[in-house]
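Heads up, one of the protein chains got dropped from this complex, but the rest are sitting where they should.
All chains are identified by letter, namely A and B, in their written order; residue positions are counted from 1 within each chain.
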Amino acid sequence: MTAPTDATTVREAVPASAAPRRFTVRGPGRERRRRRRDRAGYLFLLPWFIGMLFTIVPFFASLYLAFTDYNLLNDPKWIGLENFAEMFRDENLHQALKVTFIYSFVSVPLSLAAALGVAMVLNRGIRALPVYRAVFYLPSLLGASVAVVLLWRYIFGLDGIVNGFLGWFGIDGPAWTSDPDYALTTLIILHVWTFGSPMVIFLAGLRQIPAMYYEAAAVDGASKWRRFRSITLPLLSPIIFFNLIQSLIASFQTFTQGFVMNNGGGGPANSTLFYNLYLYQQGFNQFHMGYASAMAWTLLVIIAAFTALTFFTAKYWVHYDN
Amino acid sequence: MTIDQPPTAPRPELNRRNLMKASGLAGLGLSLAACGRGFGGGGEGGDGTELNMVWWGDSKRAEKTRAALDLFEEAHSGVTIKTEYQDSGPYQDKLATRFAAGDEPDLMAMRMDSLREYADRGALLDLNEHADAVDLSGLSENARNLATVGDSVFGVPAGLNAIGFIVNRTVTDRYGIEIPDGDTWSWDDLAAFAKEVTDASGGEVYGTGFEPATLANIVVYTRQRGEDFFTEDGELGITAETVQAWFEMVEAMRQEGGFPPAGFFEQIGGGPEQSYIATGDLASQIIPTNNFLGYNQAAGGNLALLRIPGETQGVRRGQSVDCPHLWSIAAESEHKDEALQLLDFLVNDVDASKATGTTRGVPADSEVAEELKPSLEPDDQVATEYLIGLLGEDLPRSYTYPPGGSAIADALAAIAVEVEFGRQSAADGAAEFISQAEEALAQ
Partner (left out) sequence: MSITLRSSRPAPPRSSDDEDTRLERFGSTRRSRFTRHMILCLVGAFMMYPLVWMLSSSLKPNSLIFSDLSLWPTEWDLGNYAEGWTALPYDFTVYFVNSLVIVALSIIGNLLSCSLAAYGFARLDFTGRKLFFALMLGTMMLPGHVLLVPQYILFAKLGWLNTYYPLLVPNFLATNAFYIFLMVQFMRALPRELDDAARIDGCGPFRTFWRIIMPLSLPAFATTAIFTFISVWNEFFGPLLYLTDPELYTVPLALRQFVDSEGQSQWGQMFAMSVLSLAPIVGFFIAGQKYLVKGIATTGLK
């Protein structure tokens, strides 16, 4: 491999296969090295440590509240596990779990696949790429302003443009937002539509893959699919992993979409009652902040379990360069 | 390994430094432009008392309210009023958070359905204990009772409203249909009228439509049947039979075609401009009377305002005078006296009401309301007369929402949709509603 003439080159700096990955010094200097190593790490994490104070205090305050009866206005009363016992009896909570699980397990794979697919197409080198990239990202920029809510109504209304479109084919479209059989589907469609954020991350990740791999593969005559399987997927796997974890966490915590759908009610017929929406109703509409905190920590455990599972499987499919 | 050593490592030169320089400069420039706003600059006002007053609404309502507050500040030197307002949803969240942090405002707008959530927990000032500071003698008994819990009064209506039935005369004239007498019509008359409109228009326009799950609507029907939705001691008064009859009545109208099909009413909210009466798909519907002006403008200016059907056929009258907006004072307010003064001013001062107009409904004090009437726009006068009429009548008392009321509203909304889509029979839905509502109240 030849370096460009004017580049600074470190040739054969480290034999790649035998490069020492960690400090592996033995003997009396070891302890001192470790301490120095720790100090460097902690220095980098210093802002984060200070920041944790802002996070951890409210964090444990809410953990305490999970074991209390707290209505926001009076002092919290310790009631032990009562909130958690109530969660077993609360049918709305079970509905909320169901809605959230369906939403997460359908919309996360769909939107990630869409994001990766579009990112691959856009990464291949195409004229007017910046324009396409910006356009595909547009729906993700909108946030949840009042204007966007009106837009949804206009698109998915009984006589909205989706049904107008279906009408051309003689299909009588449903009430997308007010029929309990369709409302969640509508939200999933909307979620997939805003695949812009994972797409941007995939795009950035794809550009991290050294072009030489593809060039070498092209020389070897590898097919497109083969190049995708053997180069793109493994080298992109840390980014796929990130997007997967991130999307999972975000989708378990979906709030805005459900909130906007029915002015915060979770309707029609609780078909879009997301876990976080129900938690919010309990905390801020019904002043059951103790119960809401218990719900929050339960969700944390659920998300942590799925994240841990993903981390556990990661060693089989996520490749870091070491 | 020392850090001081000059780097022999490759130095990939990028635009990083320029980028950071540029962004740093931009940030600095903007901060300067903002003149330190938001970074703790500026003092804590001067001497004198600063009252904090909050409500929900838009910037227009704020302008009108501010005009009234300016009058107060002129008359009471040494008192300044710091105001804040939001859209109603965010308003609730911020208010709850501020109370929880012990940072509550002095005077605040309170929703009827959250009054007892706050009052029962001792967060609001009992106005009965300060009866000499706020003169409530001009309020009708109906109006005064709105914020009464037991022997205490925790708020004063900032304005009064009721629900009413609007009918689009442009539509009925087009098809030559006579509008029933709004003071005496029955629910059967409504059904017949609705079917007539739908049939005459060939299905272009539905005769009537309203949300069966809206609490205000079913409450009137319940009262007509001699029951209270919530009883005086905060229990559930409505029976399963009444819920079932209500669902069945709506479903029967839907079957006949007078009422729109399931799913017609969108789950995504909207105002008068997007309502089906404004778009011409619906000939009549129920609205809160303080929105009459908005609906009439949106629907082309030819709306009639009728009473709710069934008022003369039921066991007793069903309609009641409500209020969209109460004024309450925080129990822990540090400036109770000034807050009480301001409250008295808002309720009893004619000029204050002239400044605010009917932005929160008709003024609760009947004399003030009469004085205000001539200065109102014609549409507002229609709604005001409607309400003043109700105020003078002998209506059964209505009781404040108990805590848990919002959970009951949510349960009714969910079950009404189940019934609407035929996923549950009216009878099953009614039974389930009663059991869920009782559970919510027990908590």
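Here is the rule we go by: a contact is a pair of C-beta atoms (placed from the backbone, for glycine too) under 8 Å apart; a residue touches a chain by one contact, two chains touch by 3 or more.
Everything numeric in this text was worked out from a predicted model, so none of it was measured.
Trainee: Which is it among A:S62, A:S111 or A:N270 that touches the chain not included here?
Mentor: Spelled out, the listed residue whose C-beta touches the missing chain is A:S62.
Trainee: For chain B, which residues lie in contact with the unshown chain of the complex?
Mentor: Within chain B, the residues touching the omitted chain are 1-3, 5, 7-14, 16, 19, 23-24, 26-27, 30-31, 33-34, 37-40, 57-62, 82, 84-88, 90, 93-94, 97-98, 100-103, 269, 271-274, 278-279, 288, 290-291, 293-294, 297-298, 324, 359.
Trainee: Could you list which residues of chain A touch the chain missing from the display?
Mentor: Touch with the absent chain occurs at residues 1, 3-4, 6-14, 16, 19-23, 34, 37-38, 40-42, 44-48, 50-52, 54-55, 57-59, 61-62, 65, 72, 118, 121, 124-130, 132-148, 150-151, 154-155, 193, 197, 200-201, 203-212, 235, 238-239, 241-242, 245-246, 249, 253, 255, 276, 279-280, 283-284, 289, 292-293, 295-297, 299-300, 303-304, 307, 320-322.
The rule is short, and it goes like this: only the chains that are shown with their structure count from here on.
Trainee: Averaging only over C-alpha atoms, locate the centres of chain A and chain B and give their separation in whole Å.
Mentor: Computed value for the inter-centroid distance: 37 Å.
Trainee: Flag every residue of chain A that touches chain B in the complex, lowest number first.
Mentor: 7-10, 71-74, 149-150, 152-153, 156-158, 174-175, 177-181, 183, 260-270, 281, 284-289
Trainee: In their complex, what parts of chain B are in touch with chain A?
Mentor: Listed in rising order, the residues of chain B that touch chain A are 9-11, 89, 92-93, 96-97, 99-100, 117-118, 121-123, 262-270, 274, 403-404, 406-407, 410, 413-415, 417-418, 421, 423, 443.
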